[in-house]
Structure formats: C-alpha cells, structure tokens
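What follows is a short report on a single structure.
Every protein chain but one is kept in place in this view of the complex.
Then we have chain A:
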Amino acid sequence: MQVFKTYFKILKKNLTSVIIFGVIFITITLVITLTMFHEDNGQFSVKKVPTLVINQDTDSNLVDGFLTYLEQYATFVDIEEDEEIRRDALFYRKVLYILTIPEGFTEDFLAGNEINLIKETVPDSVEAMSVDTAVNNYLNTAKIYIKHNPDVDLNKLGDFIQQDLGTETKVTFDVKQEDDTTAAHMFNSFYYNYLGYIIVACFIAGVSTVMLSFHGLDIRRKHYAAPLSSRRFNIQLINANLAFVMCYLLVFIIAGYVFSPVKLIDLNLVFMWLNAFVFSLAALSISYLIGISVKAKNAVQALSTMLSLSLAFISGMFVPQEFLGDAVLKLASFTPSYWYVRANNTIAHINNFNLDNMGEIFGYMAIQIGFAAAIISIALVVSKRKRQMAY
C-alpha cells in the first residue's frame, strides 16, 4: 500500500490546483446551467413600469378610475412638465413610458368620439407593451359599459371595471410531475455535459501530475531496483487512480444533486452517473498516457487546458451537438467525449426505458470503454518502450 498512500501524498501537494480547477468549473457550470434552466421556467410576475402621466384633461371620475387601474402596472414618476426634461428622463431611463391624456378626453370618450392618448416610450421597449395592454384593457372595457349603459354612474364605473379586470380564473394543469421530470432531465443534461469538461481538465491536472512524479526516469530506476514487482506497483497505482476518480466524481455528483433545482433521482440520473463514470475511465486513460509521456509539469497544465477545451468544444459539451457542423462532429466521433455527450443527450430524452434505448446507451458507453482500453494499451507500449530506452 506504500505506493497507494504516496500517490495521495503527492496528489495532496498538487491538490490546490485541482481544487481550484474544480471549484471554478463547478461554479461556472452551475451558473450557466441554472441560468439556462430559469430562462424557460414559465414563471411570470408583474413588473411595474416607471411612467409619467400628464393629465391635460379636467379631473373626472373616468380619469381617476383609469389612473387607479393603471397604478397596478405602472409606478408614477413626477417630472417637470418641460419637453426637454421629459426627453432626458426617457433617454436616461428614469421613465420608460410617458402618457399624455389630452384635453377633452372624458367628454370625447363619453360621447363615443375617437380619442387620442399620446404616448412616448423608449424605442423597442418591452415594458411599454404591458402599459399599452393595461391602457387598452381599461378603455375597451369602459367603452363596452358606456355603449350598453349610457347612463352608467361614472363614480362606480371605475369600480366595475376594476372588478371585471381583477377577476381571474384559476386554471390548473395537471402536469407538475411531468414538468419536474423534464426540468430535472434538462438540468442534468446540461450539468453532466459540462461535467465532461471538468473531468478531463481536473483529471489531467491531477492524475498526470502524480504520474509524472512516479515516472521520472530516476524514480523509475529506483523502483525497478527495489523488491517490488512491476505488477504490484502498477496495481497500487491503478487502484489509487481509481480511488481518486471515484472520490472526485462523487463530489461532482453530490454537487450536481445539491444544486439541482429539482431533487429527483430517477433512472435517467443513474444512467448519467454511470455514463460519467465510464467517461472518467476514458479521461483517466488519457491522463495516464499524458503523465507517462510528458516530462514537465508546465506541459501537463498546458495540455490540461488545451485538451479539455478542445474536446469540450468539438464534442458538444458547451455548444449542443445539433449546432455543430457535420465535419466537426465527424472529427469529434474519434474522441470519447463525443460519445459521452451523445449518451447524455440520449438519456435526457428517454421517458420510458426499454431494451432498445438502453442498448443504444450501453453502446455509447462501450465505445468510451473501447477508447479507454486503446489509450491504456498505447500507454503500456509507451511505458515499456521508455523502460527499454531508459538507459
């Protein structure tokens, strides 16, 4: 166990960079995934729009009721009635909507004449639309009342309209469970795709650095001269690597679950865990190969950044595979990361697991294991050649 223990002592010394890598990546990952998740979550709340109302009409019950209703959608701002100042206020976004009620508005409205409310808004303002809607709702409803009951009491008109427009019909869609599941799958898909990048970057930074220490020429010679068989030595190193991978992966799995907006452990998530583990083996084999091939720590760090980013970009960890060109995807299919992302995307879209879709997922995992085996074989050949060429 001496090699196993020393592996972790050496790793501990290099752990700072690995932890920093992990924390930064996990923060970025979570921010991005949570932002994307919240963008499309179907929630709505009224946001009041800073509005200046210039009433040139005489005070009337109609205008009072109108302004009372409008207050639900707008925050009234007091600004000097100077055109220059008003324009500045719009320019600097102190107000987003200026509504002018012209002289004779009440009279024209009650007479059924055409009315012209004057509005000034910030160009292309989305907020202005909610004020427009409120204005139209109120005036259209008032028009209906007056048309059908010309003698309606203007003191009460405001209340009637408030009552009518305030009436809400509660509609319940019985899809909460389905929404949660979809949301969880969406989050997990984003999270685990990004995790692929973290796995490659952190494993190369961690595993390769330790391997580099163990495979330095002189250290190797000392090990060969010691009464420790290569087999036992390698088994301890492999076990240590696997232990590191499992621990690191576990941290990310727990972090993913803790930060997930929907706490749901279903078969999809379990498959994503399994896929992440399989991909970790492929990333581990890459890290191992780098660790025994590269001679300097700086080169390891450069490779960690370069390889993780390039694999992430061409495999669809950052940009969905649907948006990538055929040539890029063709190139990416020669990397395990492509199959990892593809497996994740497939898992995320499955609602009912059956032999067909599970077979597809296992197929993708098998390809990743194939990559891992091929890379490890190359690493063993390199290792053997290095041993023969060592002196």
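Going forward, a contact is a pair of C-beta atoms (placed from the backbone, for glycine too) under 8 Å apart; a residue touches a chain by one contact, two chains touch by 3 or more; residues count from 1.
Heads up, the rule we're going with is that contacts and distances are computed from a predicted model.
Colleague: Given the options "YjjI family glycine radical enzyme", "ABC transporter ATP-binding protein", "Peptidoglycan glycosyltransferase MrdB" or "Cysteine-rich domain-containing protein", which would UniProt use as the protein name of the unshown chain?
Modeller: Record says "ABC transporter ATP-binding protein".
Colleague: For a quick check of understanding: of A:I85, A:M129, A:A226 or A:V319, which residue touches the chain that isn't displayed?
Modeller: With A:I85, A:M129, A:A226 or A:V319 as choices, the missing chain is touched by A:A226.
Colleague: Could you list which residues of chain A touch the chain missing from the display?
Modeller: Counting only chain A, the missing chain is touched by 2, 6, 9-10, 12-14, 213, 216-219, 221-229, 390-391.
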